[in-house]
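The other protein chains are all here in position, but one chain of the complex has been omitted.
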Amino acid sequence: MFDSALIPKGVKRCSFAKFFIWVLILHIPVLIGTVAAILCWGLALNQTYLNNNFPFGLWIAADLGIIALGGGAFFTGFLRYVINIKELKNIVNYAVVIGVICYAAAQGILAIDIGQPIRGWFIFWHANVHSMLTEVAFCIMAYFMVLCVEYLPLLLENRQIFKFSVPRSFAHHLHEAMPTIAAIGVFLSCFHQGSLGGVAGVLYGRPFAYREGFLVWPWTFFLFILSAMACGPCFTILITKITEFFAKKKLVKKSVVGILAKISGGLTTLYVLLKIIDTLGWFGLVKEAGAPVKSFYANQPYGWWVLVMEVIILGAIPALLLLNKKTRENEPILILACVLNCAGIVMNRWIMTVQALAIPVMPFDKFVSYHPNWVEWATTLLPLWVGAIVIMLSYRYLPIFPQERELNPY
Amino acid sequence: MKDAHHKGEGHQEGHGTVYKYGMVINLDKCTGCGACMVACMAENNIPFRKEDTNDRLTQNFWMRVYKISNGGSFPDNDICYLPRPCMHCEGHGHHNRTPCVTVCPAVATDYNHETGIVSQIYTRCFGCRYCMAACPYHVRVFNWWDPKWPEGMEEYLNPDVSPRMRGVVEKCSFCFHRLQRARNKAYSEDRREVHEDEYQTACTQACPAGAITFGDLTNPEHKVYELKKTPNAFRLLEVLGTNPKVYYTSSRAWVRKAADVYVGKEGSGVTHT
Amino acid sequence: MSTSEEKERNVAGGEQRTEGSSWRFLVPVIAFFAGFLVFLCIGWGIFPKILYSEKQQPIDFNHQLHVDEMGDCEACHYFREDGSFSGIPKSENCIECHESAMGEHPEEAKLIDQYIEPGKEIPWLSYARQPDCVFFSHAAHVRMAGLDCMTCHGPIGESEHTRPYQYNRLTKYSRDIWGWNIAGIKTNTWDRMKMDDCAECHEENGTNQACFVCHK
Partner (left out) sequence: MFPFAFEWINDPSHFVFMGGFYFALGGLFIAVNYCVMRALFDWLCKGGENHNEH
């Protein structure tokens, strides 16, 4: 093969032509997304369906969702390096790759979302430390750097680079330092996952989103951390399964996936319980203030079904499926549970941003509905395609799955 | 901010009075003519686009007149026009912070403890729009387009107000530049305090019905001081604890009720939700 | 592979082994300083040339002469009745004295021929013009706080010639705002007019730090 010198030893990859054509095909949606992004930068945000009632739309919701899904990286890293669950070394690499993609995507979307991208650095230079968004920006930026450093040894393990002694010993020492780096990552990650929850939770002008809390953090701060820890591993499993589907072989042992699924199941259960308590507590507060709870669910499409969908169908059901040993070990059901769990988290992020803004606060305000246009969709989906390309490249040329050779002898 | 605030207070004697500018709008007098909106747009160089003058979701208004109705059928039908400038919320209770100010990641907006005015600095704002999400009154608006005026109209822009570039948030400033101008005059006459008639907002002066009264809410000599204490006075969404500095008065009970979602608790003080 | 590594090892660690390799050890050091020098020249010499464009004032104005004649700054740069500041004088102020030539200076002849007789304004370039978002009250600083003109404008009253006006090509702001020192080092209060400089003085004097004190 044309590039066989770069492919890790002892593993099989598809022909270079096939690989190349797939990468080329993926460039079509990438191109469309890039055009949309350039439209936003060049012609300003009037290219979207965002308006004065919906300053936050698909972008911010997707941002929050992506970061939550990328939470698998910090949580798996935490389990592997800090708690020291050895088994997970077989999947932590992939979690890191997914994390890098998710965080790069989140930052890219933010860069399109802000009205004056050239001034984006103000958030760091003129930081307002009381703003949740500042915390988000600082921690995401720093955590992205951590992820890059975690990705670096993987990159250096490419067969051709690994021949050289300096990158090899550098990678070796990075592996040694990984617990420290992972611990920093956990610290940063917990804060920004939480701050993303705080973004909506501190808005006391928006009773739908506002929550009281602990010290400077509203309850949503802690709910978001927990939900990211709960669904992140599910997303890692999901992407691994998708990769296995396209690679047509097993890449990670069932036992490894089982550990992640079990932990995720426990955390999801805990999260759903706390979410129910939080929702009921919020009902009480709203009632006490004299507002009928149903007024928050009176505007279609944001009816009661949203709550049922989020908490029961996309929350409790996957939690139980993951918690139960029998269902968890059945692969189709496991995949279904992961899909539901991830969808639940994305839906929660949508509710906390878009629905929170959609519900009129002033009594004489009219309900306005919002739906994203193609520019928003194309830019939001852009990371998906770029991510696919990055995953394809990483899978092809880097030894990401330590168990691959063992599982696929030839 | 805290330090600055303390210093400000420390110099209270030297720098004269601390103001708390606010507005009392008499809804019974308002005819909904929209003169306040027009005056505001002219005064503050608010850009407009011919194609969406009717699009309330992307057209920027600093002052916006809402039409509200009691929902009754003839002859019980009654409507009321409600002009809505920026409330310049003070915040109180355990918030003690203006909803839009604390969320700004780049300190592009602040609450001035000497005037009670919430600022917006366009050159600092980078357009994250978090403040718009924080404001329950839809006061803050975003520049979705580059500002453009019909040919020749640029010559008539107000030099005291800097025009906004696209991609930043803007909002009513209580015509703060008029206070700056008034202060200039006061300083040159060697006094620190600004008289009531020296500083009036454009909308106040433009209202043909005299529905808007503007002044220092803490100064007993200003008209707003008494007006805000009348039994018919109320504020929008008082229950949220935003502590706005714009008061409304109306003799009609349904209008007063319509100001708060939380009708059940009307008049029983502020509850935090 | 190993031979090249061997060589590099000698370069890095073996200056005392042979004379040849001892001066070779200096190569990276020399390269560093050479690069340092090049970038220093770019940073201090070429970069400001790229960043700033230069213009000459329409008339070479002698401040010292006028201050001697007129007495003080406020004779020409006066306050209006409403407290606003007149700034750079209009040609009508110049006409008060220069309706016809008072002397034989060529710059005065230029003033009369090119501006006063045709009734045109002199297109002075304002060194101290702040960006549009800034509100600056001369009344507050001069009348209320009693500051000297010199505190912000420097000893401009003693100048005999106008200095070239430089402005940032990107922002079009006068270079006096950023300061003439490319590194941003400030020795006098009038060296710079950035927001930090305003804030510094305001903080020292306990002025309100709210945004709407200086912004519009």
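Just a few scattered comments:
The letters A, B and C name the chains in turn, as written, and every chain counts its residues from 1.
By our rule, contacts are C-beta pairs under 8 Å (C-beta built on N, C-alpha and C of every residue); 3 or more make two chains touch, one makes a residue touch a chain.
All of these numbers come straight from a predicted model, not from anything done at the bench.
Checked against the full complex, the one of A:Arg13, A:His27, A:Lys89 or A:His130 touching the unshown chain is A:His130.
For the options A:Phe56, A:Phe75, A:Phe138 or A:Phe208, the residue in contact with the chain missing from this view is A:Phe138.
Within the full complex, the residue among C:Glu54, C:Asp82 or C:Asp196 touching the omitted chain is C:Asp196.
Among the residues A:Cys14, A:Val149 or A:Val293, only A:Val149 touches the chain that is left out of the figure. Hidden from this view is one chain, which touches chain C at 1-2, 5-6, 8-9, 12-13, 195-196, 199-200, 203. On the side of chain A, the interface with the absent chain consists of residues 124-127, 129-130, 134-135, 138-139, 142, 145-146, 149, 163, 165-170, 172-174, 176-177, 180-181, 184, 187-188, 191, using the contact rule stated above.
The definition used in the following text is that only the chains that are shown with their structure count from here on.
When chain pairs are compared by their number of contacting C-beta pairs, A-B comes first.
The distance from the centre of chain B to the centre of chain C, each centre being the mean of the chain's C-alpha atoms, comes to 39 Å.
Here the CA centre of chain A is 49 Å from the CA centre of chain C. By the touch rule above, chain B contacts chain A in their complex via residues 56-58, 60, 66, 68, 82, 95, 97, 99-100, 102-108, 124-130, 132-138, 140-146, 165-169, 236-237, 239-242, 258-266, 271-273.
Looking at the complex, you find that chain A touches chain B at residues 44-46, 50-53, 55-56, 113-117, 119-120, 122-123, 126-128, 130-134, 137, 199-200, 202-207, 210, 212, 285-286, 288-291, 295, 353, 356-357, 361-365, 368.
By the touch criterion stated above, chain C contacts chain B in their complex at residues 79, 81-84, 131-133, 135, 137, 139-140, 143-144, 203, 206-213, 215-216.
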